[in-house]
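Data block below; observations after.
Note that one protein chain of the assembly has been removed; the remaining protein chains are unaltered in position.
Coming up: chain A.
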Amino acid sequence: MPLDTSTYSLALLRVDGRRWNELRRLHAQIRIQAAADGSSYLEMGNTKVMCVLTGPSEAQQQQQGQRRGQATAGGGKNASINVSIVVAGFASVDHKKRGRNDKRTQELELTIAKTFASVVHTHLFPNSSISLALHVLSADGSLLAALLNAATLALIDAGIPMSDYIAACTAGSTSSYAAADDSADPLLDLNTQEEQELPFITVATLGETDRVAVLNCESRVQVSRLEGMLAVAVDGCKEVKQLLDKAIKAKGAKMIREGAAEKSDAMAMDLDE
């Protein structure tokens, strides 16, 4: 269904009523599964994903993992990171079965595995593997960004050392590639409707810095617009990082209050808030 985004210029509001620089509601939870080493649940608007982490454990299934079509990064002296994504049949509006060997899914897996291989301190776990199982329960745009954020949360939950958060979001442009519109505004955090029509990029940054860890673009973008989109996306990532951080801290404070973890002396956090 092609979407008519031409109404944007009238009120400067997007189809779901957001302004150009507004994120959708982001809701994050960690430690949702008792049986897993690390787990997280993330909602970005109507995109809902879940991450279950196993490891670091003995790397015995590495060869099998390759055959199954999982993406693997790292390995050898460092820990390898295996990522497998399951997109549920009910995730999108129409029922669509995506197999394990779906090319798009494999590319997502590889992007995520490579990103985290560069951020996680894999040298601390030689000859072991960290497996991330990502489940997409509902897909409504910004899928790669949501998966990256969920994986970050699960890694933090598992207590695996990494240099910083990977915070991701998407940015697009208000007019399509064909329309040579110079007054096009950049947009933050696209949903499916917008993704289908507009050019967009997925950006992930290392924490709140300006260092870009992932930049993914699958559509044609005019090069003059790219800079604006990138700037908006990096700002969005900073916002996402703070939201993820808040979710982690809220869970940590709750665990200390319930006595599941001990309060350390070095902690500057005030739990009464």
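As a working rule, contacts are C-beta pairs under 8 Å (C-beta built on N, C-alpha and C of every residue); 3 or more make two chains touch, one makes a residue touch a chain; residues count from 1.
Everything below uses one rule, namely that contacts and distances are computed from a predicted model.
Visitor: The complex lacks one chain in this depiction; which UniProt name from "Putative lipoate-protein ligase A", "Magnesium transporter", "ER membrane protein complex subunit 6" or "Ribosomal RNA-processing protein 42" does that chain carry?
Guide: Going by its UniProt entry, the chain not pictured is "Ribosomal RNA-processing protein 42".
Visitor: Which of these touches the unseen chain: A:25, A:77 or A:95?
Guide: Going through A:25, A:77 or A:95 one by one, A:95 is the residue touching the chain not shown.
Visitor: I need the residue numbers on chain A that touch the omitted chain, in ascending order.
Guide: Its contact residues with the unshown chain are 33-36, 46, 50, 52, 54, 61, 68, 70, 84, 86, 88-95, 97, 99-100, 131, 133, 135, 137-138.
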